[in-house]
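Here the structure is laid out as structure tokens; the discussion comes afterwards.
Of the protein chains in this complex, all but one are displayed in their positions.
Every chain is named by a letter (A and B) in the order it is written, and numbering of its residues begins at 1.
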Amino acid sequence: MNMCGIGGLIYKNSVHEKKTGEIVIKMLESLCRRGPDSTGVALLHPKTADSLYMDVNYEKEGNGAKVINLLTEFATIVSTTDHGSYVRALIKDVSDEELLINAVNNIDHDVSVSSYGEQLEVLKFLGGAENLERQFRISDYDGKVAIGHTRMATESKVDISHSQPLSCHQGKDLTIIHNGHITNYIKLRSKFEKKGYHFITGNDSEVIAVYLVDKLKSGYDLKEAMELSLNELDGSFSYIAITPENVGLAKEPFGMKPMVIAETDDFVAFASESMAITNGFGKNLSVFEPDSEEVMIWKL
Amino acid sequence: MENSTIRKSKVWSPEKIDEIQEKAELGRYRIRGQATKRQDLPSFDDLVFTPAGLSRVALEGYREKCDTQVVIGAGRVKRPLVLETPIMVAGMSFGAINSNAKKALGIAATRCGISTCTGDGGMHPVEREASEKLVYQLLPSRYGLNPYDLKRADAVEIVVSQGAKPGTGGTLLGQKVSEEVANMRDLPLGVDQRSPCRHPDWMGPDDLGVKIDQVRIATNYEVPVFIKIGAGRVYDDTKLAAKAGADAIVIDGMEGGTAASPEIQLDHTGIPTIAAVVEAAEALHEIGMKDEIKLIIGGGISNGADAAKAIALGADVVYIGTAMLVALNCNKSLYVEDYEALGTVPSACHHCHTGKCPVGIATQDPALMARLNPEEAADRVENYINSITMEMQIFARSCGKSKVTDLDPTDLRSLTMSATMITGVPIVGMGTTRKPYWANYDHSTEMTEMALR
């Protein structure tokens, strides 16, 4: 359960006034008060042959080294860094992704895969945007999509695994960012677990990622899946779903969670508060608030 | 004669039969005033104090001072709220009760050095004049809210919900929406009023921080800001209210009263006050803000024992609403025929919602209002407040404490297993404190230990 801030942007072309990462960090800085507990961001990278972004949460000291060792066994390492409670890795030549994910998750109770994807990378850390920046140098990133989240935990634990963005272990290259609470989480989770999905956190937002993966696997496209979610997810939410092909935004029928959008020929930016957009781009941009019960999709 | 015995069913009790038949007539749920009438709730009566003996020394009742003062917002705002005794008159709206009752409560509170609270319906000039320390409620309905009254307030209480009916808004039946009430609330005369269940302009703790800032600006950073929440998900809610920046958090247990609420909700929502105080105190302790942020507990507090026990469990102040009305004369055996006309008797009346209060408190009818003399009523309330203060001091002194606020959970023992489970306070007797000497010879004691865990 999260009350929080969302802030991010999509560049539509190569006209970047400022680096994507620089803007998103500025946006998240101004959303700190909405979510002081942790900060995270999803970055979209260009497709390269056979490489896989793999991010892993852990809590206990020493388990980072175990994660890196295990990755070495399963894959060719392009790069790995251990951030004290988070392992960021880019790996190659993974023969069986499912086997690898299970192996990582089985290292210890506190270890779980945060996200994996050929193009999507999820980076998160406890505290505010400055901590995230210090760990991962987000401001160096200048790709197409960077969307972040600042979290104020309302019910579930404050740790990195419960931080957002959240993903589903049975679907790569999809991650979600959610502000609100899903009040039928327990029922949905039990239904999806019966269907064979694994949940890694006690955070209700995770069910959105699982829900979307399940719908995509059933043949719906992202827009259809998100439209269905408006009726099937209960509670309050503004959420964003990110895949290498699309970014989608959904708002529940009650209009309870804030979200504003600024769109130009060059970019789309969205944030819980327009202050974040102003701060990110360093200038006033005309923003609007999408209505409740709305799904918007941007093709990448 | 086997069939002559009249046996009443527990499942289909006379009350249940009444309830069904009344609903069959009304076509809606029953609405009534006061509080839950459940008989099975855990309460502060399940706890007792463990006064000083030899291990501790008691303080002398008449000679040795026992401090009762509490300050809310000290070190946080320019004008903290000083209470001479840890009691506040809980929010009861002008509308639910009338200006005579408001005046009486204000006079009594002023004499005792404590506060009253506007409730939902705006700040009545009579109340502002009578009450030296007035807490101004800011509710989802925003009835009568204005910047001038905000600046005149001695504290602002942002109300999320009420213990009697958490998760829903207020109700005021048309009989009580008199011309003055309608004007103050900007409502049509005589309309059945229903207030929203959530604020119009903020939805969660993330927005709440901005709202608190706004209130602070509008009050020039002078007075404390409270958040009041009906007891439900107390532990998480308390933490979030603290993080959002409140100076005090009010937790209102399910025994809290109301002037009008769906009856079903009174009986089946929220958690009892004894449990709420423990969860809230634990939450503030957990985030290291137990001293800085004051915890105010309400819901069924009726005497110095309830108040002192709530304080021992972690509250700083108790909110008293219904009992104040009782001190005013609510449910007193006067005008008995009027109680009967309502279908009730003194001591069982809960007809606040009808606006026909026989003793002239929960009514806007001038003829009934005349039955409550504010000056005399103020004396009664003053006496009642003083009695609770003295009762609290009895417990503090007998536990060897010169400040009421120094009472803590180790001054208590529990009489029931459920109270022990709820509060963590050891049960009377050997309880969880130590093992009986024969425990090592008898394996059944292991079962007791397991149960206690």
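As a working rule, contacts are C-beta pairs under 8 Å (C-beta built on N, C-alpha and C of every residue); 3 or more make two chains touch, one makes a residue touch a chain.
We take it that contacts and distances are computed from a predicted model.
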UniProt protein name of the chain not shown, from "Glutamate synthase", "Biotin-dependent carboxyltransferase family protein", "GntR family transcriptional regulator" or "Amino acid/amide ABC transporter membrane protein 2, HAAT family": "Glutamate synthase"
From B:Thr36, B:Thr85, B:Ser141 or B:Thr363, residue that would touch the chain that is not displayed: B:Ser141
Option from A:Glu155, A:Asp173 or A:Glu273 whose C-beta touches the chain left out: A:Glu273
Touch criterion as defined above, residue of B:Pro200, B:Gly288 or B:Gly343 at the omitted chain: B:Pro200
Missing-chain contacts mapped onto chain B: 26-29, 31, 141-142, 145-148, 150-151, 173-174, 185-188, 191-196, 200-202, 207, 210-211, 213-214, 217-221, 262
Sites on chain A contacted by the missing partner chain, in the whole complex: 253-256, 258, 260, 273-275, 277-279, 284-289, 291-293
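The working rule: only the chains that are shown with their structure count from here on.
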Centroid spacing, where centroids are CA-atom means, of chain A and chain B in whole angstrom: 43
List of chain B residues in touch with chain A within their complex: 203-207, 209-210, 233, 236, 240, 243
Complex contacts: residues of chain A adjacent to chain B: 3-5, 33-36, 152, 154-155, 179-180, 236, 256-258, 272
